[in-house]
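Here is the structure we will look at, set down as C-alpha cells.
With one protein chain held back, the other chains of the complex are shown just where they sit.
Order of writing sets the chain letters: A and B. Residues in each chain are counted from 1.
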Amino acid sequence: MAHEHHESFISKYIFSQDHKMIARQYLITGIFMGFVGGFLSIFFRLQLGWDGIDFTWLNGLFGNYLSSNFNEATGDVSYVLAPDKYLALVTMHGTILVFFVLTAGLSGTFSNLLIPLQIGARDMASPFLNMLSYWFFFLSTVIMLVSLFIETGPASAGWTIYPPLSALPKAIPGSGLGMTLWLASMAIFIASSLMGALNYISTVLNMRTKGLSMKKLPLTIWAFFLTAILGTLSFPVLFSAALLLIFDRSFGTSFYLDGIYLADGGVLDKTGGSPILFQHLFWFLGHPEVYIILMPALGITSEVISTNARKPIFGYKAMVISLLGISVLSFIVWGHHMFVTGMNPFLGSIFMIVTLIIAVPSAIKTFNYLATLWKGNIHFTNGMMFAIGLVSLFISGGLTGIWLGNAAIDIPLHNTYFVVAHFHIVMGASAIFGMFSGVYHWFPKMFGRMMDKKLGYIHFWLTFISVYLVFFPMHFIGLAGVPRRYYAFTNFDFADDFLDLNKFITYAAILGFAAQFVFLYNFIKSAISGEKAVKNPWRANTLEWSTEVNPGHGNWVGAIPSVYRGPHEYSKPGVDRDFLPQWISEEDLNQAVDYDSEDHDPIKRDVPSTTQNEESVTE
Amino acid sequence: MKQHFIHNNQNGIDLHCFLGGMHKHASKNHFMKKSILLRIFSLFLTVFLLSNLALASTEHAVKEENSDQQSEQIQSENWAKAPNPQNLEEKKISRYAINKQLEQGQANSSQSLTGYIVIIAILVLLIFGGIGAVMKDVQKMTGQKDTTNYNKINGGLMLGFLVLMLVGVFYEIVIHGKYVRLDSSSEHGQAIDNMLIVTLLITGFVFLITQIVLFIFAYKYQYNEKRKALYYPENDKLEILWTVVPAIVLTALVLFGFRTWNNTMIYHENRGKDYTAEAYPYQVELFAYQFGWNFRYPGPDGILGKYDYRLIDPATNPMGIDFSDPASKDDIVTRDLKMPKMELSRFVMRSRDVLHAAHFPDFNAQIYCIPNTQTEFHIKPLYTTTEKRAMENNADYNFELACNQICGASHFNMRQTVEVLDVDEFNKWASSQKAAFNGTEEVDDTQLSMTE
Partner (left out) sequence: MQSATVKNNTNFKIPAKQFTVWVFMVSVVMLFAGLTSAYIVRKAEGNWMTITMPSQFQASLVVVLLSTVTMGFAQYFAKLQKRGIVQILTALTLVGGLAFTALQLLGWEYLTQNGIYLVGNASAGFLYVISGLHLLHLLGGIVVLLVVMVQLFDKNFNNSKLNSAAIYWHFVGILWLYLYLFLQNV
C-alpha cells in the first residue's frame, strides 16, 4: 500500500478526500444520470415517432406524465404523453445531460483524476473542499431526480428556463414546484462546480512538480485549467440570473416580468421587468458553458490521439493558443442565441462577427488533429476510436455553427431542428465521445483493470453510426422550418413531410441508447473482473502512468517524480522506444534504463515476456 | 536509491469467458463442446424468435396504420361538426385541439410498439453477446489466443464508414433535400436563401475534404510494426496557413451576412420615429397568446392605436387596445392574417402572457413576441397564395405561421394560415372589415368566432 494510515470504510469510500475516489464517484453518478437523460429522450422520441402513442405501461411510476383519452367508440381508456409533460421531458433531458453528465460527469471525473496525477501532486489543493464538491453535486442530483416524480411535474420551460414561462406556474404546471426544485438543485450544483473549479485552478498553478512548467503541461491539464477558469467566471452570473428568477417567482418582485395577462389568472400586477434581461444573464453563462463542456473533451482527445498515434500532438503551441482564444472569445458571443429577440441589429452584427471569429481556433484544432494522425502509427484502442469519432463529429457540428452564427441565416433557423442537430452533434455527441474516450483510456488508472476491447468496438460503432443516423436528418427538418420542442408534427403542413422520418430517427435513437448498455455491461464487468492492467498499458508519456496500477492516497510511493520534457515525445528519433515518458531523466536515458521492460502492450499481437523484477526510479 | 514496486504477475493475456467461467478439468474438451453446442443452439433460438417478432410487429404496424386511418375518418367527421375558428379550410387537425374543444376523448386505437422495440433491442444485444461468447469458447477450446487483428478490422471499418457516410449524406440530400424550400416567398427571404446556399457550398466543401482526410488517414496510418511514426511536432507556417485561410473565408461570410442582415432589419433606422401611414401603408399587429394569434389592422387612418395590457379581456378586448386613443377607434381585430403581394407589410409583434415567437418558414421570417413590448419585422411577399398553389402544384397549399418559442402545452398547436392577396383584393378585404370599436370601448366580436 502506498500510504500507511488506516482509513475507515466511510472515509475511504464515501466521504473520501482522495481525488481518485472522488473522480470515480463523479463518474458513476455521471453515468447514472446519463442513462436517466437518455431514457427521458427515448420517452419523448417515441411520442415524436408515433403521435399519441399509448403509454399505459408507464402509468405506475410516471402516471403524472400521462393524460387519458377515452375512446367513445370502443370504450377504452388509453394514456398518452401529456403535451406539457413532453416539454417537461425535453427540459429535464437537456438539464441533466448538459449539467449533470457533461459538466460534472466529464470535468468532475477527469479533472479530479488527472490533475494531481499528471502534474505530480499528492492530491488537490484542498481535498476537503473537493470532497464537499462531490457531495454537493450528489445532493443536487438527488433533488433534480426527485423533481421528476412530483405531481405537477418537473421544470418544463426548456433547459433554458426563460421567464415568463418559468416564473408562472399557471402558464405551465412544471413551473410550480418542479421549477423550484430545479432552481434549488442548480444553486447547489453551481456551488459544487465552483468548489471543484477553485481546486483545479489552485492545484494546477501551485502544485506542479519539479520541471513541469506551463509549457510542458499535457493538453488535458490546459483544457481542465481553462475550463475551470471559464466556470469560475460564468457560473456566478447564472446564479445571479437564477437568484432574480427566484425572487420573481416567490417574493413578488418583477425583474423579468412585465405586462402579463394570463388566461388563468387575469392581469398580473407585475411591471417593469424584462424577459430579455434574463436571456442576457443566462447566455452569459450559457455560451461559456458549452465550451466548459467541450474543452475537456478536446483536451482528452489531444492526449488520446497523440498517445495512440505514437506521434506528438501537432502544434502544441497552437493548441494552447486556440484553447486560450476559445476561452476568451466565449465570453463575448452570447448574443448569438438572441439574434431574433428583437435586439438592436447593430448589436446583432457585433455578436455575429465575434461568433464567426471563434470558429477559427476550432478550425485550427481540427487541422492539428488531422496533422497528428498523418504519418502516425495508429493503434485503434477503444479510446482512440472515440477520439477519432469526436474529430468527425466536431467537424460536422462545428460547420453548422457557421450557418447559425450568421445572423441572417439564423432568422429562419433559430429554434428549429437545425439548431437541435447542431448542438447535439458538436456538443452532445462530441463531448460524450470525449468522455467515453477518457473512460476507456483511463479505466486502467481508475480501476486497475482493462475494459473488454471487443465490447468497446461494438459500443463505438453502434454509437457512432446511430449518432449520425439520429442527428443528420434533423438538419433537413430544421431547414424546412420545423420548430424544436414540438410535441407533434401533425399540425403544420410544412412539418407533414417528416412524420415518417421521425419514426426512423426514433428507431436510430433506440439503437443508440441500447448500445450504451453494451458500455454499461463492459464497465461494470471490467471493474469487477476485467483483465488486470499493467502500469502503463498504453505506453504513454504522462505522469499518471508512472504510479502503481492502483495508487493509494498520495499517488507515489516515495518521492514525486520530476518532469524532464514535454508530454508528447513519441517516436522521437534517436530514442529506442516509440515513447519517452516525462519522468525519465537524461541520466536514465544515458544509462539505457529500459522503462518499457515491465509493460506489455495488450495491443501488440506477440506475447511479451514476463518480468517481476524490481524497477528503479530515481528520486 | 532503488525503490521497490509490487508488480502484477502476468503470463500473457488472460481470456475470460463472460458468460460463465471455465474450469480446468480433465474433461475440459468434452464439457466445452457441450456448452458450445448449447450456445449455438440458443443463438439460433434467439434469431428465430427475433425474426418472428419482427414479422409480428410489422403486421401489427400495418394494422395500426389501418386503424389510424379509421380514426382519422372519425376525426374529420367530428371536425366537420365543430365550429371552425379560422374560417379557413383545415387539412391538418390536432387531436389535442379536438379533445379540448369537443371535450371528447380522442380514440387512440394504436397500441404501442414500444414493447416490441424494447424486446427486439435486447435480443439484438443478446445475439452480439452470444456470437462473442461462442467465439471465445472456440478459441479457448482450441487453445488459441485471440489473434484477430482488430487494428486491421477497425482500420477497414473506418474506410467503410467513410463510404457509408458519404453515401448517406448524398442520399439524405437527395431524399430530404427536396423538402427544403430554397425559394423563399418573400423578398428578403430570397437574399437569405442565397446566403444559405453560399454557406452550404463552403461548409459542404470543407466537410467533405476534412471527413475524407480524417478517415483515410485513420485507415492509411494504422499500426504497422515495420513502420515508425513520423516525429513532426509542429510547423508554424502551416499553422498560420490554416489560421489565415479560414479567417479569410469567414470574413467573406461575415461581410456577406452583415449586408443581408442589415437589409433585412434595416427598418430599425426608423426606430422610435412615428410610423406614419404614408411611410408604411401596410401594417399589422401580431398578438400571440397561449395558444393562438390575434391580428390588428390599422384601419382607414393607417395608424395602429395605443394598447394597454391592463385592458385585456379575452371576451371583449383580447388585444388590450386602448380605445381612448383616437387612432384606435378604427382598428380592426381579426383572427385572419392577410397580406398584400409585393408590398412591404410592417409587422409589430406582441404577446399577452409568455414569450412566443412568430415564425414564417415560407418567408424566412422570425422574431420573438414579448409581453407588453413590441418587436417588429418587415415582410414583402412575392407570390399570392393562389400563385404559390400553382407553383407547388398543390391546391391545398397555405403559407403558415407557427410559434417558435416554447410557450406551454399547446406550443406545437398554434397554427395560423397566412393568405397573400393581390393588392386590390387585399384593400377590398381590409375596407370591408368592421372596426373593433363599437362605440362602447368593447370589441365587436363578430369577426372573432372563437375566443379561448
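Please note the rule applied: contacts are C-beta pairs under 8 Å (C-beta built on N, C-alpha and C of every residue); 3 or more make two chains touch, one makes a residue touch a chain.
Keep in mind the model is a prediction, meaning the values are calculated, not measured.
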Left-out chain, listing which of the shown chains it touches: A
Residue among A:I28, A:L58 or A:L129 touching the omitted chain: A:L129
Candidate in contact with the missing chain, chosen from A:G49, A:P537, A:G552 or A:G566: A:G566
Hidden partner chain, touching residue among A:L198, A:V290 or A:I432: A:L198
Per the touch definition above, residue among A:L277, A:I350, A:L469 or A:L499 touching the missing chain: A:L277
Candidate in contact with the missing chain, chosen from A:I188, A:A223, A:V237 or A:I292: A:V237
Residue ranges of chain A at the interface with the undisplayed chain: 125-126, 129, 194, 197-199, 201-203, 205-213, 232-237, 239-241, 243-244, 247, 251-255, 271-274, 277, 280-281, 284, 562-566, 569, 586
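The definition used in the following text is that only the chains that are shown with their structure count from here on.
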Rounded Å distance between chain A and chain B, as computed from the means of their C-alpha atoms: 23
